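Report on the structure given below.
Every protein chain except one is present and positioned as in the full complex.
This part shows chain A:
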Amino acid sequence: MALIVDHNKPLSTCPLKVSAPLGAALAFMGMKGCLPMFHGSQGCTAFALVMMVRHFREAIPLQTTAMNEISTILGGMDQVEEGLLNIANRAKPEIIGLISTALTETRGEDMSGELKQIRARNKELNDIAVVDVSAPDFAGSLETGWGKAVAAIIRALAVPTGGLAKLHQVNLLPGCHMTPGDIEAVKDIIADFGLDVIVLPDLSDSLDGHVADAYVPTTLGGTPVSQVREMGRSKLTIAIGEHMRVSARTLQEKTGVPFVLLDRITGLEAVDRLMVSLSTVAEVPVPARQRRARSQLVDAMLDGHFYFGGRSIAIAAEPALLWSMGKLVTDMGATIAAAVTTQAVPLLGELAAERVIVGDFEDLEDQILEAGGCDLIIANSNGRQAASRLSTPLYRAGFPVFDRLGPAHEVNAGYRGTRDLITRLGNILMECPNHGPISAEHIHGHTAAAAG
C-alpha cells in the first residue's frame, strides 16, 4: 500500500542511519566473553563505542586495529595480527568478532584469507573463536551489520549434530530492534511452554544493566560459544524481523533445523503467531498465563483505541522497528503521517501509509510539515530536534536513545509488552490535544472530558 521512495539525496541532513559495523558490534555484545574489534581507524571504534555507552549506560568492550597512514597504504594484516594477539593476551576472551569498516573494505583487504594465515602461525589464538564479518559502512545500516554478524557467527560456529537426539529446545534469533527487555520477555514466554532456548545473540544476558561481582574486560554475559554449537539440536528456529532471514536460512543449511520467520512480535495477531509456533513445537496447549495475558491485551486495545483513533503519527526507524510500530499504531486506528527508514525493504510496502521514505530526519520533518503536522513522533533520540521544532511529543524507540534512562528495559514484545506499549503511547496521546486547525476548535472544552 505504501510507495517506497529513495531520493538518493547527495546530502543527508540529520542522519537516521547508523553504520553497519556498529550493528555488527552490537550483535557481538550478545556473545559471552566477547571482545569485538573493528578493522579500521580508531575513530570508527570510538564513535560506535561512545554511542553504545550512551544508549546502554554500560561499559562496552570494543577494540580497534588502529589503522594509520602507512598501514592504509601497505595493508592492514599486521594491524589485525597485533590487535588479535593483544586482545588475546590482555582480555583472554572466548570469542573475538573481527569487523571490517569502509576504510579496509575500500582498500579491498582480504580479511578472511589473512585471518587464516594469522591463525596458522599463532598458537595463542587456538582456543579463541575468531569470527570475521564483512560489514562496510557504505552498505546498509544497523540492521545490515547485525544480520551479517549473526550469520557469520552461525557460519563459523554452528555445527551439524546429525547423530544426536533433538532436545526439547528452540533457537531464537532476535532482530536488532529487540531490546534486552524484549529478549528477556520472549525467553520467559518460551519457558512457559516448557521449552529450553538458545538465543543468538543474547543481549538480555549482557546489556541488561546489572552489577557483576568482579571486573570483566569482555562482555558481561551473553551466548557462550558452546551453545552456538548446540543449536543444531533444537527442534525449531524462531527468527524475528526480516533482517534475520539470512541467518535463519544459514542455520537451517548448516544444521537442518527448520525455521519460522516472524515479521514482528508486537501486536495481537503477531504474538498469536508466536504462540501457535511455540505450541506446535512444544506439543502443549498455550499456557494459561499467556491466555490471560492475551485477554489483558485485548482489554488494553478496547480501553486504548479511543485515544489512537483519528490521530496521526510519524515514525522514523530502522525497517523492522518501523514495521512493528507502524503496524501497531495503525492496528489501533491511528494513521501514519510520515514514515522514514534507512533501507528499501519490500515488506514496508505493505504499511498503511502513503509513502515510506528512505532518508533522514530532514525528510521526516518535511513530511510532517507536508501532512500539516502530526500528534506524535516515534523515533530514536536524534529525533529530538525535529520534535522540538515542530512542538510535537517524541516517543523514543530504537537506537540510540541517549536522553532517557532504561531504553534497554523497554518491553514491546509479547502480549504483555504490546499492552504496555499501547499504554505508554496512549497516555502521551491522551495528554496532548489533537494537532491542526480542525481539532483546535473541536477539542476546546472537550479535553478535560476526554482525559477523564
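Criterion: contacts are C-beta pairs under 8 Å (C-beta built on N, C-alpha and C of every residue); 3 or more make two chains touch, one makes a residue touch a chain; residues count from 1.
The definition used in the following text is that contacts and distances are computed from a predicted model.
Its record in UniProt calls the unshown chain "Nitrogenase iron-molybdenum cofactor biosynthesis protein NifE", which is the match among "Energy-coupling factor transporter transmembrane protein EcfT", "Nitrogenase iron-molybdenum cofactor biosynthesis protein NifE", "Transport permease protein" or "Phenylalanine--tRNA ligase beta subunit". Residue A:44 is the one among A:27, A:44 or A:408 that touches the chain not shown.
Within the set A:27, A:66, A:265 or A:282, the residue that contacts the chain not displayed is A:66. The set of chain A residues touching the chain not shown comprises 9-15, 17-19, 21-22, 37, 40-48, 50-51, 53-54, 58-59, 63-69, 71-72, 79-80, 82-87, 90, 101-103, 106-107, 136-139, 141, 211-212, 214-215, 217, 382, 385, 402.
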